[in-house]
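Apart from one protein chain that is not included, each protein chain of the complex appears where it belongs.
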C-alpha cells in the first residue's frame, strides 16, 4: 500500500471526464464496459444464451395457484427523491435503491429436493418435520446452490415432432427423448443437465396471453419418460412449462408423478419456466445441442425453490 | 408422440422404488443426481467455486443503512401443513412452498448502471426522470443480466501485502493492483472481470460478528486505482466489501468517488459482498488466478441492483 | 336519482375554488374538515356494528389496478413448528406469530389528504415534493389518525330509491342526499361523518363474485353531490364502493372529480370499501340512522392511506 494523499473534488471530476465512455458503444448503450467481454476459447465460440424469463409483473403468475404471484419490485430511493433533494446531505453522489418480494417459484426456477414429499418422506427419506416455518433443515436449495452447472443438452421436442409447439396434454415418452437426441446427433449421459423444449412459451407468446400457463394443461414429460432420464443418469431436468411434466398427468391416481419418481426418489433437480426459445434457435444455427450450462440457484438458506438466471455457453 | 395408456398408482410406486437413489451417495447426501456431474474439458479441471455469501438472516445487514435489511424467507406451505392434512385433497404428492423479500443490495450483488447519479446524470447521460417508482427505464439491471460472464481474475491483496486481511481505511492504488497481478503471474486485459479480495469477510468471521461491515470503515479501492482499471478495459469489478471502495473514502469532497468515475462514467459494473475466501484458497492451490467467471444478475426488469450467485470454473 | 348532464372541467374547477378550505384552520392545518368534529354523547344501547370488510385473500383486489393486491398474511411460527419441537427450548409456553403485507387501499380504508394532487398541489397547497419514497411529509394519514371518530350518519340510498342496490354508473346528487336524510328523519350537520350505502357490496355478494368491483363501473356520488356535502360541513365521507364516487365519472374531462373538490380542496376525508350492509339493517331495526362512529386510521407515519376497522355504536 502506497501512502496516498487525500484527493479533492476536482481531481475526481477530472477522472470522471477522462474515463467517461458514454456513447463509446453507441448513444443507446446500456451495457457499459461489459462490451469489452469477448469470451474466449475456454468455451468454443463464446456465444452466451440466457434461458430466463424476465422477472416482472408481466410474468405468468396471478396468485390463483398456491399464492404464486409475480415478483413485486419496490423502489426505496428513486430519481424523484433525488430531484426533490432527499440526498442533498451527500457530497456529489446520488443513488437509487430497491427491493423485491417474490414467491420462489414465480419465474424461471429450480425446485429444491425439499419441495416434494411422498408418503411423508422427501429425498433421502427425511420426514415432514424437517421443513418448518424456518425453512428446510434438510435438502434446502443451498445444498445444491453451486451444483447446477455442467454439460447441458437441449432436446427440442417440437423440432423433433415437426410442429411449432406441442399441445397441452401431450406426453413425452422415453422413446421420444431418445429419438430427439438421435435426430439432433447428441448423446446424453451421466451428469448431463437436460433442457426439454415443448414450445409452451412460444405458444403463449403467439397467443398474446399467459392464459392458464401457470397451472393449467401443458405438454410435458409423461410417466414413461423416467426410464430414459434415470438410466442415462441425468443430473437435472428443466423445461419451458411450469413444472416439466405433462398436465393433465397421464395417471389419475397420483398428482405430478414425476416429482415423486424423479425428485423424491431419484434425487433429480427439476426446473420450470425456462425460456428455451432463443436457445433452440442458437442450437439450430450452431448445429450443436450441447453447451456449458450454468444455472446456479441462489444460496437461500432453507429455501425449497430458487429463481435462477441460466446461461448456456457455446 | 407414442400413444400411451393411463398409468395407475402402483405403476408410479414401482418406478419410485426402481429409481430410488436414497443413500447412493451416502446416507447424508442432499445433492442427489447432481453427484453425477463431472465437469469436462470444456473447462480445464471442472473445479467450481461459489463466491456468494449465503442469503439468510445471518447476513451482514441490520436495516440501519438505507433500509437494507437481511433477506426474509417466508414459508407458504411447510411440513406442519402436510402433517395436519392441509393437502390431503391431493393424490399422493405433498409439497412445500416459499417466498422471499429482500433488498437487492443485501447480499452478494451487482449494482446496475442506474444505481448511481452524478450531477443528476447516470451512465450515458440519462437524467433522474428515468428512475421512478416503477423502476429504471434506462440502465436497469436487466440490460446486463446475461452479460456478467467471462474471464475472471482474482487479485488477492492480503496475499500480495503479506497480511491476513487489509485494515479498514487502507486504500488500494493502481500500483498495488499491477503489483498483485505481476506477483500472481496473471495478465489483466480488455473484458476481464476483476475480483478484489481485501480479506474483510475473513476478518468479520475471525471476529465472530459482522460489526460495521454493512456500512462502516472498510479497506478497498482508492481513487488512484481507477487508472489501472480503466486503462486495462476491465469490464466489471467486485470485492469482498460492501461496495468495493475504501471507507472512509480517500477524498472528503466526494462520497464514494469510484461509483462516480467507474460506474457512472466508465460504465463499469461494480459488485459488493462477494465471498472470495474459498476462491483465494483454490487459486493458490491451482496456482492459477484466472478462471471462467459466471455471475449473471437476475433479469429483474427495471431493478437498480441484483443478487447474484457467482461461480468460478477452473 | 335525478337525470344529470355531463359536467366539464371548468365546472369542476369552479367547485374546487368554491369549496377550497386551505388555510381555514390555519396555514399549517393538515386535518381538513375533521376540524368540524365536536363529539357528542351518542351511545344509547351499546349495540356495536362493524363496517369493515374482512382482510384476506378473498378481498376484491387482483393487482390489476395500480398494483392493489389483496392482503398477504404470513405465518412466522405456526402449530406445525410447535408440533415439530421448534420451541422446545421454552418452558411450557408455545406461541404462534405472523405478519402481513398489504397495499394500504386494499380493503376498508381512508385516503390521506396526501393521496390526491390537483395541478401539482394537495390539500393546503403543498407541492409534489412533499411525497417522496419516504412517504408524505405533509398531510400523511398520521395527521388525522385520531380524528376520524364522531357522529356518524348512514344514508341508505337503495332504501331511499326503493331498489335492492344502485346500478353502476348511477350518480347521486345533492338533492338525493337531502331527500334520503329527510326520509330517514336524520339531520346532517357540521362535523358529521356521512356513510353512503349504494348496495354495491350487496350486489357483488348476490352475484358471487367481485367482478370489476375494484376498479370498474360503480354507483356513487356525482359531481353535483358536493354542494350538500360541503355546505353541511361534513367532516368525512365514506361508501361501500372503491372510492365513493360514481364510475364512469359524470364528467369526461376530469378523472375522479370528487377527489379534487372534496379531498384536495375542501379537505374532506374520503373512505372506500366500507361494508355497510349490517349497518343498514341495524339502522332500520333501531329506526335510527345516527350513531357514534369510530374509524381511526392506523398511525402509519407518512402513509397516504390506511386500513381501518370502523365501528358504529348505537
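We call the chains A, B and C, going by the order they appear; numbering starts again at 1 in every chain.
Quick note on the criterion: contacts are C-beta pairs under 8 Å (C-beta built on N, C-alpha and C of every residue); 3 or more make two chains touch, one makes a residue touch a chain.
Predicted model, so just to flag it, every value in this text is computed and none were measured.
S.K.: Among C:56, C:164 or C:207, exactly one should touch the missing chain; which is it?
M.R.: Considering all chains, including the one not shown, the answer is C:56.
S.K.: Have a look at C:114, C:155 or C:283 and name the one touching the chain we're not showing.
M.R.: Reading the full complex, the residue touching the unseen chain is C:114.
S.K.: Just to verify: which one of B:62, B:91 or B:167 makes contact with the chain not shown?
M.R.: B:62
S.K.: Touching the absent chain in the whole complex: find that residue among C:98, C:187 or C:207.
M.R.: Candidates C:98, C:187 or C:207; residue touching the omitted chain: C:98.
S.K.: Across the whole complex, list the residues on chain B that are touched by the chain not included here.
M.R.: Contact residues on chain B toward the absent chain are 57, 62-63, 67, 69-70, 72, 75-78, 80-81, 83-86, 101, 129, 132-134.
S.K.: What residues on chain C make contact with the chain left out of this view?
M.R.: Touch set of chain C with respect to the missing chain: 9, 12, 38-44, 46, 48-50, 52-56, 58, 66-68, 71, 73, 75-80, 82-83, 90-105, 114-120, 127-136, 142, 145-146, 149, 252-257, 259-260, 292, 294, 296-305, 307, 309, 311, 313.
S.K.: Name every residue on chain A in touch with the hidden partner chain.
M.R.: 74-75, 78-81, 83-84, 101, 133
Just so it is clear, only the chains that are shown with their structure count from here on.
S.K.: In contact with chain A and with chain B at once: which chains are those? Just list them.
M.R.: C
S.K.: Could you tell me the distance, in whole angstrom, between the mean C-alpha positions of chain A and chain B?
M.R.: Centres of chain A and chain B (C-alpha means) sit 16 Å apart.
S.K.: What's the distance between the Cα centroids of chain A and chain C, rounded to whole Å?
M.R.: Once rounded, the distance between the two centres reads 43 Å.
S.K.: Would you mind listing the residues of chain B that make contact with two or more other chains?
M.R.: 75, 78-80, 83, 101, 133
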